[in-house]
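Only one protein chain is missing from this complex, and each of the others stays in its spot.
So that you can tell them apart, the chains are marked A, B and C in the order they are listed, and the count of residues begins at 1 in each.
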Amino acid sequence: MFRKGSSVYRDKVETKVKTDDYGNPIKRIRLAITVSNLDIIGPEFWGKHQYILQEGKYRYEYVKKFDDIRRLPCCNWIVVRISACQFDKFSLIHSFDKPNDETALSLMNASASLMMEQFPDIIFGYGFSNEYSFVFQENTELYQRNERLILSSCSSWFTSFYMMKWKEYFPSKELVQPPKFEAEVLCYPKPKIVCDYLSWRQAECHNRNQYNTCFWMLVKSGEDENKANEILKVFFHHLNIFPILLINSLVICCP
Amino acid sequence: MFRKGSSVYRDKVETKVKTDDYGNPIKRIRLAITVSNLDIIGPEFWGKHQYILQEGKYRYEYVKKFDDIRRLPCCNWIVVRISACQFDKFSLIHSFDKPNDETALSLMNASASLMMEQFPDIIFGYGFSNEYSFVFQENTELYQRNERLILSSCSSWFTSFYMMKWKEYFPSKELVQPPKFEAEVLCYPKPKIVCDYLSWRQAECHNRNQYNTCFWMLVKSGEDENKANEILKVFFHHLNIFPILLINSLVICCP
Amino acid sequence: MFRKGSSVYRDKVETKVKTDDYGNPIKRIRLAITVSNLDIIGPEFWGKHQYILQEGKYRYEYVKKFDDIRRLPCCNWIVVRISACQFDKFSLIHSFDKPNDETALSLMNASASLMMEQFPDIIFGYGFSNEYSFVFQENTELYQRNERLILSSCSSWFTSFYMMKWKEYFPSKELVQPPKFEAEVLCYPKPKIVCDYLSWRQAECHNRNQYNTCFWMLVKSGEDENKANEILKVFFHHLNIFPILLINSLVICCP
Partner (left out) sequence: MFRKGSSVYRDKVETKVKTDDYGNPIKRIRLAITVSNLDIIGPEFWGKHQYILQEGKYRYEYVKKFDDIRRLPCCNWIVVRISACQFDKFSLIHSFDKPNDETALSLMNASASLMMEQFPDIIFGYGFSNEYSFVFQENTELYQRNERLILSSCSSWFTSFYMMKWKEYFPSKELVQPPKFEAEVLCYPKPKIVCDYLSWRQAECHNRNQYNTCFWMLVKSGEDENKANEILKVFFHHLNIFPILLINSLVICCP
């Protein structure tokens, strides 16, 4: 009992129901709830009791039952953050300026503006480098708040806009590789938290920009890329105080 | 008690702790669990007990805690179904043939093939009209099965491929409106269910095609669109047996 | 193509790699992405391409991967509503007074008070008839906000407390049937919504109590139960204005 633990299941039990006219017992098999202490590791038990884990038969309609719709909780601001994947490769192929390509950023901004036109419930957008966050108003009923439809259509629309606008911003550069975006969705219950989220992204923008500016200055001055990274790691380790200060102050000052 | 129901909360209670040297009682306020039957509709109670529903103060780091990652359950085939939205308008603007534009379908197929190249874990795709379903292998570790990243990147990639290939398939038609896709994700625990899902989509393809063929034949023969719809409703009502038969048979014959 | 839709998959293709010394072709089978329009309903295609939906082999560790933990979103008040199931039968068996048994309600209150003692993060409880709602403070870290552990332990604790206290409240009645509770969990992002939720429950308490009081008065005066129900349906249909007024007013007056 101690070593095997206890199993409860319905076991086939033969019981004498009655006797026939000649006194012979008439037996019937029925299932009775049974507790026992046996090996359930290995095939023996399961081979003898195949009826227990028997797979069901399904009729056709069940296929549709797998569709479970996820609705984002109401009374929450929805933030969809879109970011370009494999952006290093993409910007290399299309020879974007380093650390920041102004035209590429403008193209991101143009796509974001089109998003706002397309979705009137977007009340704010914030972006830098390869990412853009869109804040939908607290009560948006876009797709009845169906998470998957919001996510997939935002990511598809943004991709579409970016590609449509490419020629306008890069008239002499061909789009040789398709851009690819991923998206995340977040729910924030209070305006203050939306503010803090946006502040966090802007602090991140500042930090990354500072780092990248230094990095590319070093590289352009002849430093090897690995070396540049190492120098900056040491340097920023001491400067660490700065972003932390920034971050702390932002929490206090949000309305 | 019956009409108001019971409320339990911690109430401020004044208790005599001890007496001072002059015999005056020294009192202290403490919170004591209290059951009472009072009105909690309206501002009165809540105004007097503001400490109960007091909002918390948060430090900066909490912003990141909102990120909840959803992983699709393992040992399940993942199906991502992508469908073009507002496709009627899109196909009208780009003057696609009705009921089926062969070039447009070939463009969908070309995009689907690129999806398979891009994602080696896609083992099967099936599409018709404006939709395409992609089956990922049971154990795919794509994005560690993060639902949102799978969904948003599939929908973005498909959009990208469709736009990149447009010129090749429609060399003389300009893409005047950005295409937009939505995506759904489904998890199927057994190969038979994947088969049944695909059979369901093919039965749907057959039905829709039959309907659309008849519809456009009527329209081309001079019938008004509303009239054509009405005629077919009556007609298919009698034919209803056919798709049902089809659907029943498919369940039986899957391996 | 139109009637079958398109399938994309990796097909086994025989290709001539090179020729041997005698000029005979050396062939190899490889998988090539293929688009085709064929029947995927029925066993034929799947029988020939069994490698496509092949089931994986798993090593032991995978069993643990099925455990997906759900955390309730932070910065939300958590409400756990517990309600006794099959309460009509339970109260009949234990001959509770109708419409309200004061001792039974007091037992519910006593259990609720024990809940508050057990879980310091419960800041408010409200109950009537067979249900009790518990409000946890906005930032509770109980079970790290693991939804399943919060739900199952609240429901277990409440059951325990109810049974422990039974003898004290019903010294001369034996507990002949085990009480059973179900629980729901809700997340509210703002204090106002918690207030509105509680107001809703109290309005419900008022309505139900009014109905039940009338119902049992009719029954005790000799009316048959079905008849009593019918009379009240007609009556309350006209009174409907009352609860609606109540409900409207509660929304306005919450702080």
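Criterion: a residue touches a chain if its C-beta (ideal position, glycine included) is under 8 Å from a C-beta of that chain, and two chains touch if they have at least 3 such contacts.
Note that the coordinates shown come from a computational prediction; the quantities given were computed from them, not determined experimentally.
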Selected residue (touches chain absent from view) among C:I33, C:I52, C:L149 or C:I231: C:L149
Options A:C85, A:L175 or A:C205, residue touching the unrepresented chain: A:C205
Residue among A:L105, A:V219 or A:L232 touching the omitted chain: A:L105
Absent-chain interface as seen on chain A, which is shown: 1-10, 33, 35, 39-43, 46-47, 50, 52-56, 58, 62, 65-66, 68, 71, 73-75, 77, 99-100, 102, 105, 108-109, 112-113, 115-117, 123-128, 135, 137-139, 191, 194-195, 198-199, 201-203, 205-206, 209-210, 213, 246, 249-250, 253-255
In chain C, positions touching the absent partner: 58-60, 62-64, 66-67, 82, 85, 148-149, 151-161, 163-164, 175, 178-188, 193, 196-197, 200, 247-248, 250-251
Absent-chain interface as seen on chain B, which is shown: 73, 75-76, 187, 189-190, 193
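Keep in mind that, in the parts below, only the chains that are shown with their structure count from here on.
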For chain A placed onto chain C, the superposition rotation in degrees, Cα atoms, nearest 5: 180
Maximum centroid distance from chain C, chain identifier (CA atoms): A
By count of C-beta pairs in contact, the leading pair of chains: B-C
Equivalent interface positions on chain B and chain C, same or different at half: same
Centre-of-Cα separation between chain B and chain A, whole angstrom: 14
Between chain A and chain C, centroid-to-centroid distance (C-alpha), Å: 25
Separation of mean Cα positions, chain C and chain B [Å, integer]: 21
Residues within chain A bordering two or more other chains: 187, 193
